[in-house]
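With one protein chain held back, the other chains of the complex are shown just where they sit.
Let's turn to chain A:
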Amino acid sequence: MTSDDRPSRDGRSDPGEVAELVSLARTLYPHPGLPDAPYQRTVEQILARASVEPALWHLLRDGLTELRLASGAHLGEVPATDLHDLLTAREETRFFATLRDLVAWHLYDDHEVWAAVGYPGASFEHGGYRDRGFNDLAWLPEPRIEESDAPFVEIGSLTVTPENAAAQTRSNA
């Protein structure tokens, strides 16, 4: 047995299958600027889970087999637009719903994806944003932060009339 055809650590998936799932993951959540690595990690996490959840493993296996039959090819070689159409036609299946939710769950928790999108994650360790731009938006004027002293209409239309004007109760004790 060579290293290339050795089953992966869960004993059930093979590299070809991983490549197919990566193609599906990218079709579900296409980010052209992202390399394969985050998709690969996403698929590995899904397969790790499937390795201890037989129902999930069966669901993925059966779904992949059906997709291969429908496309007549290894899914890694099917053009993205065709894969998209194949998935759209299966949007109501449990296979699709399960794969979609698992891919989204893991992909958007991947720090390489965060970095690509521009989400920095934890901030406390860096002192928060008090001195790092929590208020650095400059394309709009600085708004009022205090409450307005204008009368507040509690019942009726926004137009203030003597009948509907009820000064907002505010305690500044």
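Worth a mention:
Just so we're on the same page, a contact is a pair of C-beta atoms (placed from the backbone, for glycine too) under 8 Å apart; a residue touches a chain by one contact, two chains touch by 3 or more; residues count from 1.
The rule we apply is simple: contacts and distances are computed from a predicted model.
Name of the non-displayed chain as stated in its UniProt record, restricted to "ABC transporter ATP-binding protein", "GMC family oxidoreductase", "tRNA 2-thiouridine synthesizing protein A" or "Transport permease protein": "GMC family oxidoreductase". Interface note for the absent chain: among A:Trp57, A:Phe95 or A:Phe152, the touching residue is A:Phe152. Think of the hidden chain as still there; on chain A it touches residues 28-31, 84, 97, 100-101, 104-105, 108-109, 113-114, 117-125, 127-130, 132-137, 139-148, 150, 152-158, 168-173.
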